[in-house]
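In this view, the complex is presented without one of its protein chains, the others remaining in place.
Per-chain numbering from 1; labels A, B and C assigned in written order.
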Amino acid sequence: MSSVYAQANDMVMLISQDGKRFYIRLRPGHRLHTHQGIVEHDQLIGQSLGRQIISSTGHTYVIVEPSLDELMKEVKRKTQIVYPKEAGRIILKLNIYPGRRVIEAGSGSGVLTLALARFVTPGGRVYSYEARLDILQNAQANLEEVGLAEAVEFKQRNISEGFDETGVDAVFLDVREPWRYLAQAKAALKGSGFLGAIVPTANQVSQLLIALKTYDFGGVEVEENFIRDYKPVPDRLRPKDVMVGHTGYLIFARSVAPNAFPEPRPRRRVGVVEAPEEDL
Amino acid sequence: MSSVYAQANDMVMLISQDGKRFYIRLRPGHRLHTHQGIVEHDQLIGQSLGRQIISSTGHTYVIVEPSLDELMKEVKRKTQIVYPKEAGRIILKLNIYPGRRVIEAGSGSGVLTLALARFVTPGGRVYSYEARLDILQNAQANLEEVGLAEAVEFKQRNISEGFDETGVDAVFLDVREPWRYLAQAKAALKGSGFLGAIVPTANQVSQLLIALKTYDFGGVEVEENFIRDYKPVPDRLRPKDVMVGHTGYLIFARSVAPNAFPEPRPRRRVGVVEAPEEDL
Amino acid sequence: MSSVYAQANDMVMLISQDGKRFYIRLRPGHRLHTHQGIVEHDQLIGQSLGRQIISSTGHTYVIVEPSLDELMKEVKRKTQIVYPKEAGRIILKLNIYPGRRVIEAGSGSGVLTLALARFVTPGGRVYSYEARLDILQNAQANLEEVGLAEAVEFKQRNISEGFDETGVDAVFLDVREPWRYLAQAKAALKGSGFLGAIVPTANQVSQLLIALKTYDFGGVEVEENFIRDYKPVPDRLRPKDVMVGHTGYLIFARSVAPNAFPEPRPRRRVGVVEAPEEDL
Partner (left out) sequence: MSSVYAQANDMVMLISQDGKRFYIRLRPGHRLHTHQGIVEHDQLIGQSLGRQIISSTGHTYVIVEPSLDELMKEVKRKTQIVYPKEAGRIILKLNIYPGRRVIEAGSGSGVLTLALARFVTPGGRVYSYEARLDILQNAQANLEEVGLAEAVEFKQRNISEGFDETGVDAVFLDVREPWRYLAQAKAALKGSGFLGAIVPTANQVSQLLIALKTYDFGGVEVEENFIRDYKPVPDRLRPKDVMVGHTGYLIFARSVAPNAFPEPRPRRRVGVVEAPEEDL
């Protein structure tokens, strides 16, 4: 949707004056029932984005285009880990862009699938593997809801059996034991292809790091991501009282030939760990 | 570059065994001079990615495809704020994807321009405004170097004079006083279009928040982003000793009709700020 | 309490098998009614710490000595900001130790008063000023409950009228507008005495910084404190899902002669803000 008017088949977001959000795909003849009256889809189609409309009971709604970030937070979830905050980071680190071919396993709620699908389009493809049928179907429904299902092939599969694709640009593993599937990932990846994974515990990071070395992945990086939200009040600017303290550790690596990557340099620490120089 | 072989005109990265990185665009007949001998571009063209090649002095290099994240860290910088870590976040929050039209001001070193250009392609466009010619030229050279300049129109302009475009999907302001240019941003944005900004100080956040209200921007969010890197050693897993403590505050908002967005709910705190419930 | 046996008048903590905590002061003849039966104080007096006792209904409790940290989390609160996590930091930065004389305003719930009282004892004194009588009485009751009230003089006072003491070692301001009371703080402090303050918003930090310069405070520092809790599970080690994102900004300074402290060095940044060197 790049028009300034809402159009049939667009995904739009309605926000009530008491802050409730409704995500709908516009379909002629349909209607949205809210806690503050009915809104006809036909009333919205052709409407200028960013403007207000009035429900059957006289309540005001603003109609806006939802961002990918908002859609990711909105999907129906059947699984635990949720990481819209990591999605942008994953896109950059796995070098995702239009035309790329990428495997993810498992599908989860389709949160990351959404982001992958949006950014490989046009011309690229997401292969989303999931062992459990109910989870796969939920993810697929979420992708269809926001109109990004065309770029994705969902496959019900225990990935220990391997992936169907070869020469893919990137593989992302969001599974409990990613270290079990590195041979399969390696077989699917092109040379210098990108591997990513997310795991919730430090123990899993260690196990994955060992396996990455065994399977000749290089350029390994481990990181955490934090977002700290502020209350947007100009004369009382302050962070919110609570924040997300943890979702998972992100691990990134490249598929390369044996011993191709330089070993991390040996520890050279001689003295003490100094606090960083003060900057002024 | 989605091939498994390095091809003429591809951007590739060579990594030496002592960890030095060279970013080059492959051109038949060219050669790369390194601290460990000469590498002929013709030697690389047709080479499998992820494999090793040997320099004129017998040193080993691995040849890989650079990620956007790596390219962003590598650009020649003429300006201060550097935020590859925020780029993925900005892409998601401004709802950037192929086909979108987006304005940024100023161009800076072109780091964010790189990311915007990659993700609006194909079909979209980045309009990058910059007052200083030398900075603009440096950014343009950086974009050309990595082959993403076609999606970008650079314009030397003091943006107080306004933008040429209207109905754009998003505007990102990376300028010292973003609150001075909200009328211009509003004029350029489509209804419900996305505004983003980055500023280094809390005082600037407050000033921008006041102006956003004056110019009827809604859905305002303020956040900080942190990345915490770990040493990827499986049996001694630990965060690195120092981390980036601050680059800037990110501010996001939408262009809407007057009073369209609900006011933030009033403070309802009655008692004390409790620590969050322990999760188990 | 430094004995290995619980003694009359000791503060002890009982923990039930379902994780409920009871803080009690042992008094002969008294009894504690719990959700799992009655515990006689006489049953506890003389008991070895760290051991289990049985309630009237056959439920098990462990009896331990509570730490200052635990007591601070437990006090009855009538006010908003809660900062046991900052208390240790404040003790160190204000140079609190036995024999010191320190002013705090206001008393709040007595959380910081607890820590100050414990560490100035023996020989020192805490002067705790509070405008509202009900808050003062609650704080005083909290101090009495844990047996630290003797070191504290509570004073109901609007501190714009000044403090009674002079030559004190430290002043801590936990009030909404600390910048209004710097003349009073300066009059109370000895030369080179320590000033501390906590405020929730960035705007307040700025206002306080301006006033600190006006009143010739030097060595000014501003900081935030974070504690990130982990789930203590050895084979699934991970941070807790949520964390406290903000309590307040801490500001510290010294009372000195006019212009005695060196000005912060001017900004010397010439190039770009680089990420810190990787440490190995």
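Everything below uses one rule, namely that a contact is a pair of C-beta atoms (placed from the backbone, for glycine too) under 8 Å apart; a residue touches a chain by one contact, two chains touch by 3 or more.
This structure is a prediction, so every number in the text was calculated from the model and none was measured.
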Selected from C:Asp42, C:Glu144, C:Glu165 or C:Asp241 as touching the chain missing from the view: C:Asp241
Residue touching the undisplayed chain, where the options are C:Val75, C:Leu94, C:Val126 or C:Val175: C:Leu94
Where the unshown chain meets chain B, residue by residue: 200-203, 228-229, 235-247, 264-269, 273, 276, 279-280
Touching residues on chain A - with respect to the absent chain: 73, 77, 79-82, 109, 202-203, 205-206, 229, 231, 240-244, 247, 269, 271-280
Footprint left on chain C by the chain that the document does not show: 2, 4, 15-19, 48-52, 62-65, 67-69, 72, 84-85, 87-95, 97-101, 115, 118-119, 121-122, 167, 169, 190-194, 202, 205-207, 209-210, 213, 218-235, 237, 239, 241-242, 249, 251, 254-257, 260-262, 264-265, 273, 276
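In this text, only the chains that are shown with their structure count from here on.
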Distance from the mean Cα position of chain C to that of chain B, given in whole angstrom: 42
Residues within chain B bordering two or more other chains: 202, 205-206, 231, 241-242, 273, 276
